[in-house]
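Once you've had a glance at the structure underneath, I'll fire off some questions.
Only one protein chain is missing; all other protein chains are in place.
Then we have chain A:
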Amino acid sequence: MRFKDVFSIIGPAMVGPSSSHTAGAARIGRAARQVLGEPAREAEVTFFGSFAATYQGHGTDRAIAGGLLDFATDDSRLPDSIELAAEAGMEISFGQGTGLFPHPNTVRLRLVGAQTGTELTLTGISIGGGNIEIVDIDGFGVKLTGMYPTVLIQHMDYLGVLASVTEVMRKGQFNIGHMSLDRKNRSGAALTVLELDEAATPGLLYELRALSAVKSVKVVDLNESAQELKGKDDTP
């Protein structure tokens, strides 16, 4: 089943005009911001296919910028997000890419973290109705939709790492709905992506980070609407 529930049909709440070009793009930007784990100080955005042809008319550039500011698809600040990104000190550039790309609506992002200077490259595709897939993170092949609470674990490709990760999941009673692992080379850097039924808790993330082969753990979850995010800001 491509569409899994009622809210992939009714929803998302979004700022127009196109669920593929606007809401999907905002979600890709937001997923990238969450994978980076901090605000970006530089963002190089490259559009491919239909995205490249019509991104200005559809506000796809604004949607990406808004996503990079961690705005949800229905955040009313999205139309002004390029200006807001500049105010926040983000240097953002947009370009049209050539060459091979995986889907008619593809965007490639190169980000530099504002706090740590960490670099991230990420490729996302917008598959319709606001639904997305992230297909590449730092050269690792992945498939993540952001519709489920997702944990990304950067680790070394040692024997038994996955077993220790799933053991932590079992102990914490977290059910894995989808899992993928890609590695650069044997015994080299690897990235494991886990889609969970429940949101990851700080305790779970702590335990995962404590595993010796694990370099970093990030969380991506695109389910929060602007109203929920606003509520979060209000809490002291």
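Observations
Rule of thumb we're sticking to: a contact is a pair of C-beta atoms (placed from the backbone, for glycine too) under 8 Å apart; a residue touches a chain by one contact, two chains touch by 3 or more; residues count from 1.
In this text, contacts and distances are computed from a predicted model.
For the omitted chain of this complex, the UniProt record lists the protein as "L-serine dehydratase", which is one of "Branched-chain amino acid ABC transporter permease", "L-serine dehydratase", "Cysteine desulfurase" or "Glycine cleavage system H protein".
When the full complex is taken into account, the listed residue touching the unshown chain is A:20, out of A:20, A:145 or A:192. Remark: the residues of chain A touching the chain excluded from display are 1-20, 22-23, 50, 53-54, 56-59, 62, 74, 76, 78-79, 104-105, 128-130, 197-198, 225, 227.
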